[in-house]
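A single protein chain has been omitted from the complex, and every remaining protein chain is retained in its original position.
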Amino acid sequence: MNANTPAPLLEARSLSKSYGGRPACRQVSLSLDAGEVLAIVGESGSGKSTLLNLLSGRLVPDTGSIRYRMRDGVARDLARMPEAERRLLARTDWGFVHQDAALGLRMNVSAGGNIGERLMAVGGRHYGDIRATAANWLTRVEIAVDRIDDKPTAYSGGMRQRLQIARNLVTSPRLVFMDEPTGGLDVSVQARLLDLIRGLVADLGLAVVLVTHDLAVARLLSHRIIVMKEGHVIESGLTDRVLDDPQAPYTQLLVSSVLAA
Amino acid sequence: MTGNTPMADYNFAYLDEQTKRMIEQTKRMIRRAILKAIAVPGYQVPFASREMPMPYGWGTGGVQVTAAILGPDDVLKVIDQGADDTTNAVSIRAFFARTARVAVTTATADATIIQTRHRIPEATLTADQVLVYQVPIPEPLRFLEPRETETRTMHALSEYGLMHVKLYEDIARHGHIATAYAYPVQVAGRYVMDPSPIPKFDNPKMDDCPALQLFGAGREKRIYAIPPHTRVVSLDFEDHPFERNRFDVPCALCGATDSYLDEVVTDDQGGRMHVCSDTDHCESRRAKGHRGTMLADEPVHPADRRSKLEAAE
Partner (left out) sequence: MSYLPNRVALVVEDLGKSFTLHMHGGARLPVVANVGFAVQAGECVVLGGPSGAGKSSILKMLYGNYLAGSGHIRVRHGADMVDIVDAEPRMVLDVRRRTLGYVSQFLRVIPRVPAIEIVAEPALAAGVAHDVAHERAAGLLAALNLPERLWKLPPATFSGGEQQRVNIARGFAGEHTILILDEPTASLDAANREAVIGLIAARKAAGTAFVGIFHDEDVRTRVADRIIDVSAFAVQVAA
């Protein structure tokens, strides 16, 4: 038994967000431990992306609070954190992997520069060291080191996603948000990327909040799952339990739709 | 201040100050921006840039700053790429000679205000002088981050990693920091600033400079400043430190080995020579008897040249 269970890494309470009176996220509470992978599933418009943006500080909730346990062990309310500190947190201890790599990468900057940016942002001032670290990360995400000076525009979709992951992981974050990281990729490319993410998450002990509409992705990567519909959490629990023995009508529909497909 | 002059229709130095016709008090507004810029070194202060009787790109920002600080006793020098006699420099000098009737000069040492495009004079500036830079693009972060809202936040929070990404890209592509102009600097340990497209050769002159340095960007509506004796550091990497560019040859006219040289094509046979880009500096040296390898004639005395210029205006 985890006698001295540490406080959760991320804890959200009663998060709500409306757009022009239309609720996108209603009273959502959740917590995430270090090293835990949480999948948020649901169809388009279910509020899963809104929830991800709220959790990652990219959107401000109408109500509710989010606390994050900093590296010093103290849980802090994100809404009360100064912007400078929040942004520093977002580019050191957090990562964000977008479905569209163009949103997560600087497309006119070389791969090495993309990976090195976070290092330089936290004071890295040795070109040789930054480049060596970037090369090492390229290898870890299975990109040939001789592509280090190429811009992402010259990369395939799968490579861009892997580069985006490297760019995020270079500062050893403890929490990574992922928004449909394998969306829009060919099946074989998707499988390779999933495997890479799975390996990195396990090796680095990353906590991940993963938004996906693909239940197979959720099953492969996540420990726990949250099913959303119309801004509500419909069902949550252990990933294999929710997928193999769904309780809510909507979850049953979701699961059976996939199997039928 | 307008007085009984042929240009009585204009306010002193063109910009309205206390007129009853216009509710705007442009000079006051610009001076406030300048004061704020001096108070927050390197910070880009927005100001309501006015239409000037010249197109953007011809120094409208610098002209507005100069107009706002110019007093009747000032002596104005205007240079473009180091030269006093290019079209841009001549016309701006003529503009102020007509609208403000201030004394003009080409001698750096005699000037109280020097408006410049793309150079800092070679002569050491003094505490009695103000250097006014014409700035085309004031935002050093724009190269990699086009969103103005984002760059403002980055300045506010001192998030300058992106500047080093630009330098990283330089080294990755060229093996060294190839940025030769508009080389970014950090002012007083806080704001990162674009020094306007001066050669990086001039960057060290900004550091601990006794003269006040003001930067005006007309189209972009920004004013920023380096107060006298402020620390100005050129960004670099530990293993790729900032280096001032050097020239392998001395000035062909005055023999100077420590000035910034322009390459001048001398004939259609591919002949070329390197000469000081700072014409006043070059002429002053020649007047003192310094001679380069290609100097044929007797040196023109700067005083002669100046009187010629004044006659022309």
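Letters are used for the chains, namely A and B, taken in the order the chains are written, and counting of residues starts over at 1 for each.
Note that in this section contacts are C-beta pairs under 8 Å (C-beta built on N, C-alpha and C of every residue); 3 or more make two chains touch, one makes a residue touch a chain.
Model, not experiment: these values are computed from the prediction.
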Next item on the list: Could you list, sorted by label, every displayed chain in contact with the chain left out?
Entry: A
Check: Considering the whole complex, which of A:125, A:192, A:213 or A:232 touches the chain not shown?
Finding: A:192
Notebook entry, point to check: Which of these touches the unseen chain: A:17, A:69, A:118 or A:224?
Noted result: A:224
Checklist line | Where the missing chain touches subunit A, by residue | finding: 1-2, 33, 36, 191-192, 194-195, 198, 220, 223-224, 237-238, 240-241, 244-245, 247-249, 252-253, 256
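Keep in mind that, in the parts below, only the chains that are shown with their structure count from here on.
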Check: So, what's the distance in Å between the C-alpha centres of subunit B and subunit A?
Finding: 48
Check: Quick one: in the complex, what on subunit B touches subunit A?
Finding: 144, 153, 157-159, 161-162, 164-165, 168-169, 171-173, 236-240
Margin query: Residue numbers of subunit A touching subunit B in their complex, please.
Written below: 83-84, 87, 106, 108-110, 112-113, 116-122, 124-128, 130-131, 148-149
